[in-house]
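In what follows, a structure is listed as structure tokens, so that the remarks can point back to it.
A protein chain is absent from this complex, but the other protein chains hold their places.
On to chain A.
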Amino acid sequence: MYNDIIIDNFSDPAHVGDIDGPEYQYEIGNPVCGDRIRIQISATGGRVDSARFRAWGCATSVATANIFCASLERLVLARLGERSDSEIEAMLGELEPSQYHCVEILQQLHRRLVDLAGEDCREATT
């Protein structure tokens, strides 16, 4: 049911935790019965120092949050918007239909951060 990427990231989530005074913080989720993910990011000069998450929901969504945080480490935020939908989808590996909603979650995590960090990204690239 679960591919190795999901198993590794769910069973040993290296990026779970909190950041004091994060540069960016946001939460996504389904208000009725769905998954909830909170992301905190510290960054310096448009580059991510560290990213941490708290997630409540299915195993794939918890793994998704960890995969997303891992992908941000040392990333120049201005580069985040360059990831294509297919690149984002590939980050989770092959999924079953019941797990596919996590691709949408991962896209949402990207979109929200691009929006939040938009100003900084523009400054960093000019």
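Just so it is clear, contacts are C-beta pairs under 8 Å (C-beta built on N, C-alpha and C of every residue); 3 or more make two chains touch, one makes a residue touch a chain; residues count from 1.
Basically, contacts and distances are computed from a predicted model.
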Going by UniProt, what is the name of the one chain that was not included in the view, given "Sodium/proline symporter", "NADPH-dependent glutamate synthase", "Extracellular solute-binding protein, family 5 Middle" or "Acyl-protein synthetase LuxE domain-containing protein"?
-> "Acyl-protein synthetase LuxE domain-containing protein"
May I ask which residue of A:Ile28, A:Ile41, A:Ala55 or A:Leu92 touches the chain that does not appear here?
-> A:Ala55
So that we can see where the missing chain sits, which residues of chain A does it touch?
-> 1-2, 6-7, 10-11, 13, 16, 29, 31-36, 54-59, 62, 98
